[in-house]
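Removed: one protein chain of the complex. Kept in place: all other protein chains.
All chains are identified by letter, namely A, B and C, in their written order; residue positions are counted from 1 within each chain.
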Amino acid sequence: MKKRNYSIILGNLGNTCDRFLSTGYKDQPSKEELFRRAASIDDASGIELVGSWDITTENVKQVKALLEETGKKCMSIIPELFSSKIWGKGAFTSRDPDIRKKAVEHTKEMIDAAVELGCDLMNLWPGEDGYDYPLQGNFDEAYSQLLEAIRECADYNRNVRIALEFKPKEPRNYCYLARSADTLLMALDTERENVGVTIDTGHAMVAGENIAEAAFRLNSKGKLFHLHFNDNYRSWDDDMIVGSIHHVEYIELLYWLRKMDYRGWYSMDQYPYREDGVKAISESIENLKALETVIDRYGEGRIGDLIKEGNATEITAAVREMLFKR
Amino acid sequence: MKKRNYSIILGNLGNTCDRFLSTGYKDQPSKEELFRRAASIDDASGIELVGSWDITTENVKQVKALLEETGKKCMSIIPELFSSKIWGKGAFTSRDPDIRKKAVEHTKEMIDAAVELGCDLMNLWPGEDGYDYPLQGNFDEAYSQLLEAIRECADYNRNVRIALEFKPKEPRNYCYLARSADTLLMALDTERENVGVTIDTGHAMVAGENIAEAAFRLNSKGKLFHLHFNDNYRSWDDDMIVGSIHHVEYIELLYWLRKMDYRGWYSMDQYPYREDGVKAISESIENLKALETVIDRYGEGRIGDLIKEGNATEITAAVREMLFKR
Amino acid sequence: MKKRNYSIILGNLGNTCDRFLSTGYKDQPSKEELFRRAASIDDASGIELVGSWDITTENVKQVKALLEETGKKCMSIIPELFSSKIWGKGAFTSRDPDIRKKAVEHTKEMIDAAVELGCDLMNLWPGEDGYDYPLQGNFDEAYSQLLEAIRECADYNRNVRIALEFKPKEPRNYCYLARSADTLLMALDTERENVGVTIDTGHAMVAGENIAEAAFRLNSKGKLFHLHFNDNYRSWDDDMIVGSIHHVEYIELLYWLRKMDYRGWYSMDQYPYREDGVKAISESIENLKALETVIDRYGEGRIGDLIKEGNATEITAAVREMLFKR
Partner (left out) sequence: MKKRNYSIILGNLGNTCDRFLSTGYKDQPSKEELFRRAASIDDASGIELVGSWDITTENVKQVKALLEETGKKCMSIIPELFSSKIWGKGAFTSRDPDIRKKAVEHTKEMIDAAVELGCDLMNLWPGEDGYDYPLQGNFDEAYSQLLEAIRECADYNRNVRIALEFKPKEPRNYCYLARSADTLLMALDTERENVGVTIDTGHAMVAGENIAEAAFRLNSKGKLFHLHFNDNYRSWDDDMIVGSIHHVEYIELLYWLRKMDYRGWYSMDQYPYREDGVKAISESIENLKALETVIDRYGEGRIGDLIKEGNATEITAAVREMLFKR
């Protein structure tokens, strides 16, 4: 079996809160403890950092040292555009030009930090860029602002790839980067080679998308830059352990990723509110590894034949063989 | 492993149509052919018949003979209250008293037919009893009419159990028997021992219910009378092959059914629009059998311990063992 | 027009946070400021307080004084069972008996506080009582624990009514008090006259329920104790301004509340993340008042006729007259 590049988001190992329990379900560990926890997850070779939470212009050296201790690579930085009051009514599309400017500045700073850490990927999630009420979205202005901001970030350093993460809702009732194809259009509209898209598997399911189909479409335009993994019940971004609800659709996704020779990261992105973070993330990786083994054992070629044929009862029998045959 | 009583709905083996392709995706076979197909599914010992479609006051003897040839038992009749123009605006709750009367009459006729076939279970799905638009539902009248109609049917023959099947929507935008607890309340309100509830697994998922929890609640009042099995993507009653999307929740359901010593039928209820009916139904039974084997192998006691503990990461590891360990 | 008893939840006027922006979209005002804001909403004669946030065993006298200054009545207390780490894995159904005991104790303390404030209604929302993953819900134990806890609280002071608030999900992926009928069953099972149900309009919509039908069913058992008002897009508890999305269904609800002679409170329960709290709450009351005027002008009798007839095109024409005729 070919080795996949699994990675984790550092913050997932710390405290997690919701809107009712805003101080969180757990205690917030120190940065050092967070890195120690990350180090303990052997299967993950990469770490995704969140701006401000994990990394700032001030602490790059400290973080670099901590990364070296863990023996893991920082493979992506997620600029913090969703957890400060300043972005509350929008970051790149704020009606306040100063805030828009600050959002671009923070992203550029994080690009610089990435470079210093030897990382060439930004996962850009402008979660607060959207609207809540009908008649509130100023699509015209907002789309231009978003496009220009992304271009400016992309041009700042052409060697750093920017992966736009989409999500239909939360924290806004409607987010501007909502679904895979909207976001692909935005990426194409930037006319920048270094702008692409991240699929968060849970966001795609909430959007009603088949994840593998979304991946195929992005890849067909050369724009599948990154993947975030989690599971949910399809109505909301529950950010659960991968494979706690769904299996067949992950098999489908992993198969298509092989077929399109995806060489990027498989990053775990969860919210283990009430679970031990290390265990919850590790379970996801274990499940993904188990699903890869299933594909190996059943055979990529045979899966390709199933897809070519498209016969639902044969597919079901095959899935039963994959999961249950001893 | 204890043997389960699997059954099938005869009509699932015939033609299936949708609102766009109203003549159906397949050809309609003869009644004889339908029974031959049913006979070919070895694992199913029971057959569910739909009133008017399969069985009428006129053809009971013919059907009895066909059943004898198949070697299968008619274990339930579903009165036809959803596929004739007359019920279009409601059956038991029609604003036309003649139609209400006819709905009760048809149900009574089907009860008589059931008795003649040695069957003691009616699966009552008043799908057209509901409303579509706000300000259209006359809850007051409708609830009384529904209650009285069910009572009258229940009293007609106390030896025949009536299982009320719930569904949140389709064919009405809002159905009166919408969810498990609504329907349990209706069943309790009848104050009739022979009135209970059917869970259709797909309907429960569309209602946002955890199927096992719904089963538990019904059983705790002695009202889990019947089960219909199918799978879907949770937003609509897709009536797919069991286990084509979900596995863990079926394991949970099957475990709780064991724990509550459910002795009723496991009836397949699908709409294999584009699939071979016999194969699609057989696949569901095969999957349910495979899931029972998984429970046997892992151990009911150990599953009970998982539930008692309620630790999500341990549950995930256990599910991985159940599905993937070789 | 008959005057309705509008009320507000004090905390809605303060800071609001979500899981990403856990410090909140606004600044947290002082308790005095919160009460001043409440006092400024003339149409609201009642205030709902949340345990721990607003009221504790220690500050009852202070709160009483603040209430007197506002000239408003504390008409309900919501025990705090959803915003402290201790309840993170359940309150009344925690697997830890000490926590279960503390949840009951806190509720009793809040009942005492209510009495001291001349309030006879508790809005009990055990939001953390539920589960997240398949095979995690211990229905058997949990239902008994919930039933016993509610009974104990109800028996503690028979003069204080306990209204159980249901919600299908959030903060748990599955909450035990999930829908109106489940919760009605729980209320009936307690066999206590002083236990009933709260409908939160947004929770009912997320559950796929028609709000008026839910109200009718609860009222038919004498169990419609309380109402929380907000609006959403139906897929999630967006907690928006009433009437920002829906109008017809509120007309339907308000009509049925009149018909059943509901005399309880109309309490605003929102999360104005990015809005001025006082304005957002006031807008909801203004909209409800406007909708009552619509009913007055069109005529309750004529609405009753529409419902009796159930003709969708006549209903639509009538709604157009209600909303648009000048």
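FYI, a contact is a pair of C-beta atoms (placed from the backbone, for glycine too) under 8 Å apart; a residue touches a chain by one contact, two chains touch by 3 or more.
Model, not experiment: these values are computed from the prediction.
> Of the residues A:207, A:240 or A:323, which one touches the chain left out of the display?
Reading the full complex, the residue touching the unseen chain is A:207.
> Of the listed residues B:71, B:88, B:118 or B:222, which contacts the missing chain in the full complex?
Considering all chains, including the one not shown, the answer is B:88.
> Could you tell which one of A:64, A:102, A:217 or A:258 touches the chain left off the display?
A:217
> What residue numbers in chain A mark contact with the hidden partner chain?
89, 95, 131-141, 143, 168-169, 174, 178-179, 181-182, 184-185, 207-210, 212-213, 216-217, 220, 248-249, 251-252, 255-256, 303, 306-310, 312, 315-316, 318-319
> Tell me where the left-out chain touches chain C, residue by residue.
Considering the whole complex, chain C reaches the absent chain at 208, 233-235, 241, 243-249, 272, 274-276, 279-280, 283, 286-287, 290, 293-294, 312-313, 315-317, 319-320, 323-324, 326.
> Could you pull out which residues of chain B are in touch with the chain that's been left out?
Considering the whole complex, chain B reaches the absent chain at 16-26, 82-85, 87-89, 127, 132-134, 169-171, 173, 233, 235-236, 238, 240-241, 244-245, 271, 273-274.
The working rule: only the chains that are shown with their structure count from here on.
> Suppose chain centres are the mean of their C-alpha atoms. Which chain sits farthest from chain B?
In terms of C-alpha centroids, the chain at the greatest distance from chain B is A.
> For chain A, give me the residues that contact two or more of the other chains.
In chain A, the residues touching two or more other chains are 233, 235, 241, 244-245, 274.
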